[in-house]
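The other protein chains are all here in position, but one chain of the complex has been omitted.
Each chain carries a letter (A and B) given by its place in the written order, and its residues are counted from 1.
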Amino acid sequence: MRGRATGARVRARLWGSLGTLVLVVLAALIVPPLFGSGSTVHYEAIRLPPGWAHPFGTDSSGRDLFVRSLAGLRISLLVAAISAVVSTVLGSAVGVAAGALGGWSDRLLMRAVDAVNAVPHLLLGIVIVSLYRGSVVAVMLSIALTHWATVARIVRSEVLSLRERPYIDAAISGGASRLRVLYRHFLPAVVPQAALSAVLLIPHAVWHETALSFLGLGLPPHMASIGNILGDGRSAVLLGAWWLILFPSLLLVATTLAVSGIAATWRDRVVPRRRSELSL
Amino acid sequence: MTACTGADEQESEPLLRLDRLSVRFLLSPRRRPGSEVRAVTDASLNLRPGRVLALVGESGCGKSVLASALLGLLPANAQVRGRARLYRPDPVELISAPESVLAGEVRGRGVGLVPQSASTHLTPVRTARAQLAEAVRALRPEAGAELVDELARRVGLRVEDLEHYPHELSGGMAQRVALALALVADPPVVLADEPTTGLDRPLVDRTMDQLGETARRGHGVLLITHDLSAARRVATDVAVMYASRIVEVGPAEEIFANPWHPYTAGLLRALPEGGFEPIPGHPPVLTELERLEREWGCVFCQRCPDMPGFAPCTGNPELIEHGGRWVAAHAPC
C-alpha cells in the first residue's frame, strides 16, 4: 500500500513538474518575440501595478514586466543549460580519466577538484567574471569552471566502483586496451549519471547566473536576464513596487523546482534497483 | 488433487501444504505487450515434520520464487493463485494473509529462513552472540540467555565462536550462525534457499547434515537447491521442478534409484558420477511456456531424449499418482 501511495506521489511530482516546465518554456519561447522582448520604454506607464494590460505590472522604465521576465528567463535558461552541459562534459572527462587511470593522475586531478570545491563557488565565479567584465561567455565560463568539480567527483566514484568489476578483468583478458575499456565499459556506464547531473546542474547554474547579474557582475545590462531584472527592481521596491521582485522571483523558483522535480524522478529510475530472479 | 510426499499419508499431519500454487509476473505492457512470466505453475506439495523435502531444478525454473511466495516476499508485479497453508503454530493461509500476520507470525516464528549467502545475511558490526541474543529477545522473550548457548550447541558451534564478528567467521561457521538464527523461535518449518552457494564440498556436506539433524528434531525442512549431490545426502523426499512445474515428486531413495520423469533421469545422468551426459537443448523461455504447453502439451518434449522405459508423453502436465510417487505425463505404465 505504501509503495502505491509513493508511486502516485512520484507521478504527481513528475507531471506537475513537466507541466510547469513546458508551460514556462513555451511562454519564454513564444511571448517575447511577439511583444518585442519587452525592451520598449514607455515613460507614460512607469511602475504600473499588475492589471489586465500588464499582468506582472511595469518597471521603472515603463517596460512590461511579464514579457521582460519571460525574455529574461529565456536568457537565464539558455546560459544555464550551456554552462551545465559544458561543466558536465568537463567533469565527466576529468572523472573518467581520474578513475580509470588511478595512481598519480588520480591524486593530482582530485586535488584540483578539492581546490575548486574549497573556494565558495560564487566567489570564484565573481573572480572569473571580473576578469572579463560583461560578456556572456565569461558568465558561462564562470559557471562551468566552478560546477564541473561536483560532476567529476560523482563520475570518478562511479568509475572506481566499475573498475573492480569482474567484467573489466574479462575485458583485459580478452585483449581490450585501456582506451577500449574506457569507451566500451566506463563511458556508457556513466552517461546516465552524467546526464542526470547535467540536468540537476541547471537550477544551480540559473541561480549562479542570477546572483552574478543581481550583483551587477553578470550579463550586460541590455541582456535582460532574471538577475538583471531583480537587480534593477531592487531599488523600486522601496517605492512600493513589490511586483518588480515578486513575479520574476516566482518565475525563477517555479522553473528551477520543475527542473529538479523531473531530475528527481529520473534519478529514481537511473539508480539501479535489485532485480529478483524473474522480474525481467 | 494433492501430490503427497512421505511414505504413508496417515503418518503425520503436514506442517505445510501447497495446493496448486501458481505465481505469474506481469511484464510492463510498454516493454513486452501482453506478456506474463510463468514462474510457478500449479505446485502442490506437502511438508511433514521430520522430513527434508528437496526442491531441485536449474536456475530460473521458479524454485526460489516459490520460496519467496511462501514468505510473502514477492515483487509488486507478481500475481499469486492457489493455496499455501501453514498448520503450525496456528493455521495460516500464507497467500491471503496480510503483511502484519506474515511479519508477526510467519517469518521467523512459523517459517525459519536459512539464506543463500550467510555471511552477507549477518550484520557486520555485531558479534554472532549479539545477533542471536537480539533474535531471542524479539522472538522468545520468555527464554533466557542460556538459549543462545543451547542454539549454538545444536548447530555445532563452540560457545567461544559466538564472540566473533561475521567477517571473522569462516563461510561454514557463518552458515551455522544463520541456521541458529533461523531456529531461534523453534519454527515448525525451516526453509533453506540455496544454503550452500559458494561453500566447498565438505562444508556443503556439513550444512546438509545439520539440516538433516534439524528435521530429525521434528522440524520440516524445505531445501531449495540446484545441487543434486547435496540434496541426495539428506533429502527424504524430492520434488523436481522444470520450467515452472513440478514434474516429479516422491521419496528420495526411489527417485534417485529409479527416476520416472525423463528430466529427472537426465539430471542424474548429467552428474559426474552418473555419466556426465548433458540434456540436449535449453530450458524454454518462461514467457513462452503458455504457447509451448498449448502446442506440445508438455514443455520438456523438445528436449526429451529417447529414453528406453518411458511411455510416450501424453501431453498432459498434470501429475499422475503411482504407488506413492507422482510424475507428470511420462509415467511408465
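Going forward, contacts are C-beta pairs under 8 Å (C-beta built on N, C-alpha and C of every residue); 3 or more make two chains touch, one makes a residue touch a chain.
The criterion applied here is as follows: contacts and distances are computed from a predicted model.
Engineer: Quick one: find the hidden chain's UniProt protein name among "Peptide/nickel transport system ATP-binding protein", "Na(+)/H(+) antiporter subunit C", "RNA polymerase subunit sigma-24" or "Putative oligopeptide ABC transporter, ATPase component".
Structural biologist: Missing chain, UniProt protein name: "Peptide/nickel transport system ATP-binding protein".
Engineer: May I ask you to name the displayed chains that the omitted chain touches in the full complex?
Structural biologist: Per the touch rule above, the missing chain touches A, B.
Engineer: May I ask which residue of B:137, B:201 or B:322 touches the chain that does not appear here?
Structural biologist: Checking the options B:137, B:201 or B:322, the one contacting the hidden chain is B:201.
Engineer: Which residue among B:59, B:79 or B:96 touches the omitted chain?
Structural biologist: B:59
Engineer: Write down which of B:14, B:72, B:266 or B:317 is the residue touching the left-out chain.
Structural biologist: B:266
Engineer: Where does chain B touch the missing chain, residue by residue?
Structural biologist: Where chain B meets the chain not shown: residues 57-60, 170-172, 197-203, 226, 228-229, 266-268, 270-274, 276-279, 282-283.
Engineer: By the contact criterion defined above, which parts of chain A meet the unshown chain? Give residue numbers in ascending order.
Structural biologist: Chain A touches the chain not shown through residues 165-167, 169-178, 180, 184-185, 188-189, 275, 280.
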